[in-house]
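Here the structure is laid out as structure tokens; the discussion comes afterwards.
Here the complex is missing one protein chain, while the rest keep their positions.
On to chain A.
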């Protein structure tokens, strides 16, 4: 059995000294069916562990291992603590705490993206914690359902974005059309274009883009694919449609748009309406300024403007994508990860165990005292499996070699391979 989500809870630490008021202390708890007694023990243990570590260090408590579980902590703001427990009953499959920390962090950041952070909500609701609790419940009940067992799989590289780097002519076309769109519709503050689940263009800062990416690829697109399949093939003449916006432009009904919040540290800096428009395999996200959502006419204008243009763009990108896919089929198995802009790229070949857990160890677990190493090569016992990690500041590159080679041959092999290091999209602010 693969590791799975055990529980996910949010509580107020330290502020409440009265032990009887445990209910006020817990702001959110998943699963709801958990026994009240167990619930308070779980929260109590987390709090006790955090307090215990404070006797020995000033740094915040990060995680806890028991025989069958791994619990990660993140104290976010004003002593509000997010905790996630992953259960791993199978001794053979590995718990990867670094991955769980990323998942927890993204969960919090996604909440902030859609609702503003906790102090922002409290400020707007007279510091009413029960109100905050409702916001958390409303959000996390649906959010946690998107966390499937595969989210806890080591190699899903949660939290990393996939970029599709276009060749320069296509990229310039995308760049120009995005610029033209922003200048034609002045209330569009920012745009991001996806092709399938890869980013082609983004005007957002990468830390916010990471959250938007997660939302679009894990929630929005899978949901829209389901509804498209139910409705059968779309009408030939109508390529484009709104995923966030009016579903039917002929009717005058006001769509409800999600409000997204761009946070800088602990402060909500600006809020926008999120409009999403899809044409063929491309998806365009637009962050729109304004106190109220745009009116029906605005949506009609956007549709008229984008419908043909974006579909044509999507067709060209598709052609490049197909030709690129064929080219890459002979390259070795690899993963690139760029920690600076949270991007990742991988070969089409799937990576199996034990390469998978070796990569996870090399990426998350092995923290050598000398952090500035440039190359790490390991060979698994009893097999011809080699995993190479090359590191340049935040950029990491993993190459999996399965041929029967000795160490000196590995170095020759690596010299012969000219790996493409340009996998990150240059973000033009």
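Quick note on the criterion: a residue touches a chain if its C-beta (ideal position, glycine included) is under 8 Å from a C-beta of that chain, and two chains touch if they have at least 3 such contacts; residues count from 1.
The working rule: contacts and distances are computed from a predicted model.
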Protein name, per the UniProt record, of whichever chain is missing from view ("BolA family member 2B", "Coatomer protein complex, beta sub-unit", "Molybdopterin synthase sulfur carrier subunit" or "Vacuolar fusion protein MON1 homolog"): "Vacuolar fusion protein MON1 homolog"
Option touching the unshown chain, where A:28, A:63 or A:108 are the choices: A:63
Hidden partner chain, touching residue among A:186, A:250, A:374 or A:404: A:374
Residue ranges of chain A at the interface with the undisplayed chain: 38, 41-42, 44-45, 48-49, 52-53, 55-69, 91-92, 94, 97, 354, 357-358, 361, 366-370, 372-382, 386, 406-408, 410-411
